[in-house]
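I have a structure I would like to understand better, so I am pasting it below and will then ask my questions one at a time.
Apart from one protein chain that is not included, each protein chain of the complex appears where it belongs.
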Amino acid sequence: MQMFFLQFLNGLQLSMLIFLLAAGLTLIFGLMDILNLAHGAFFTMGAYAGWLVSRMTGSYWAALLIGPLVPFALGALLQSAVLQPLVKRGRSTHLDLALLTFGLLFATAGTVEYFFGSSFYSIPTPAILSGRIAMLGIDYPVYRLFVIGVGLGVALLLSLVIDRTLIGATLRAGVDNREMVTALGININVVFVIVFGCGAALAGFAGVIAAPIMSVYSQMGIGIVVTTFVVVVVGGLGNLKGSFYGALFVGMTDTMAQAYLPEAELFAIYVLLVGMMIFRPQGLFGSTGRVA
Amino acid sequence: MSALEVRNLRKAFGGLEVIANLNLSVPAGQRRAVIGPNGAGKTTLFNLITGWQPPTSGEILLHGVPLRSGRPDLVTRGGLSRSFQKNMLLDSVTVLENLRVACQAADRSRHSFLRSPASFPDVRRKARRAAEKMHLDNCLDRTVNELSYGQKRQLEVAVALCAEPKILLMDEPAAGTSPAERTNLIRLINELPADLTIVLVEHDMDVVFAICDVVTVLSYGKVLATGSKDEIQGNPEVIEAYLGKQHA
Partner (left out) sequence: MTRHVTIEPVAEQACDSEPARGMDVQRVLVLATCALALLLLPFISSEYVLTLAVEVMIAGVFASGLNVLIGYTGLASAGHAMFFGLGGYGIGIGTAIYGWPLWASVPVTLVCVAAISAVVGAICTRTRGVEFLLITLAFCQMFYGAAVKLRLTNGTDGMAGIPRPDLSWLGLSADGSIVFYGYVALVAVAALLLVARIVHSPFGSVLIAIRENERRAMAMGYAVGAYKIGAFTLSGVVCALAGILQAQYTYFINPDSMSWQSSGEGILMVIIGGADAVMGPFIGAAVFVLVKQGLSLITGEYNLFFGIFFMLVVAFFRGGVVGAFRTLIGKWR
């Protein structure tokens, strides 16, 4: 039972980390129809930026604040300088744009290797969050509880912003009808750039958060971003609620499989994916009734 | 026996009932129009009949055979073919190839993957015949992108004809055409063989009365009235549905 509880917390922690990535991916896809395959690259960039900041300042909190700014800037730049002009030119479908970001994934992995080599780095856990806490018969690392808390906090904040604020209303309107938002005097292109940047920043934020648990290395974004893809497909592309529950499903499945069925570790989340494809191809919360 | 028979058909999206207990019977060879104000359920009815959407309940019979929903391809091969309101054509291939592929669907050669399409001259011949029916035989080698809008609408109908249907469903064939294109299209449709059953959804009443002898009016997912031009035009319920109560 204690073992299960431990694994449950581990699963929750992984879920929240994946959720941070999936949320960014979903925001961008939901609003702009752009599938950002380079999302893992922003995760990696955030982690490296955070590592640099923490090495220079010695502060984890500085890293957590400043680290995501790099992916924010690059994400905004990518949207405004590359993707938007291509969309405007009218020749590029969202499949083309997805392929473009696929190229970006190569380029960023290459860039990171160029600057940092292929060594492994790590951000030390801050003093307040190090150590363990005893609960229900197990000692659990405080930092991992912190990750769970942050994930839930971000989920709550996002849902509040989107459901309850003017910004959220604008975004929701933008998903449904771009012309209308433009007619209201809002520059939708600026909104796109900011949202793209925020999505990238969320991924970078996840990168810094993950750094004390995972090692920081050039390929760190690849594995987790594929898991994120599984999450968004399971949850329904472009659906924030779906990405939250999808992340829970996938994170738990992965962790439980590793703990109880080590042989199936590699396959568990794909079995979930395949099952979803067979019974509900549009995902948990995807829109139904689409004719072909 | 009717060519097309719809019994107690219902379709609800969540709580919204778009088709409510609808009955419809079209005898073989009839030219039938289905009209109604926006939101009356015309398009949904079409999607149900052609197998694109499953009905919530009820039955659809093609020449007495119940329809299996969810498989539009089987509906087409069962003798009911449709054209679309928005052009649905293979844009970057030629007119002839559009028609050839459409004819091939009813031919055994559709299973062939080692021989050239050229070794099935029958299919090609049928495609040319379909082109002649819709007056497209002079631009067979042009790609769809190069056609005028009116020609695209003609091709839309021609492609549907390739399945050699017993029943042809046309979803606003004249939508967006110029008056000249419309006249031409009406003439071509009226030249189709008399034993072909036609069901037409159309907003343009001139087109409706130029092609069809019997009109069914839908309102809120129900059949309001069925009858000839005069019967429909004189029906107070129909006028009310279109214009509101005070005009009745």
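Going by the order they are written in, the chains are A and B; count residues from 1 in each one.
As a working rule, a residue touches a chain if its C-beta (ideal position, glycine included) is under 8 Å from a C-beta of that chain, and two chains touch if they have at least 3 such contacts.
All figures in this text were calculated on a predicted structure; none of them were measured in a lab.
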Check your understanding: Considering the whole complex, which of B:Asn23, B:Ser112, B:Asn190 or B:Gln233 touches the chain not shown?
Key -> B:Ser112
Exercise for review: May I ask which residue of A:Trp61, A:Phe106, A:Phe120 or A:Tyr260 touches the chain that does not appear here?
Suggested key: A:Phe106
Review point. Looking at the whole complex, which of B:Leu140, B:Leu192 or B:Ile239 touches the chain that is not displayed?
Key: B:Leu140
Practice item. In the full complex, which bits of subunit A touch the chain not displayed? Write them out. Key: 29, 35, 37, 82, 86, 91-92, 94-96, 98-100, 102-111, 113-114, 222-223, 226, 229-230, 232-233, 237, 265-267, 270, 273-274, 277-278, 281, 291-292
Revision key, fill the gap. Per the touch rule stated above, subunit B touches the missing chain via residues 50, 71-74, 76-77, 81-82, 84, 88-93, 96-97, 100-102, 104-106, 109-117, 120, 135-142, 148, 150-151, 154, 159-160, 162-163, 178-181, 184
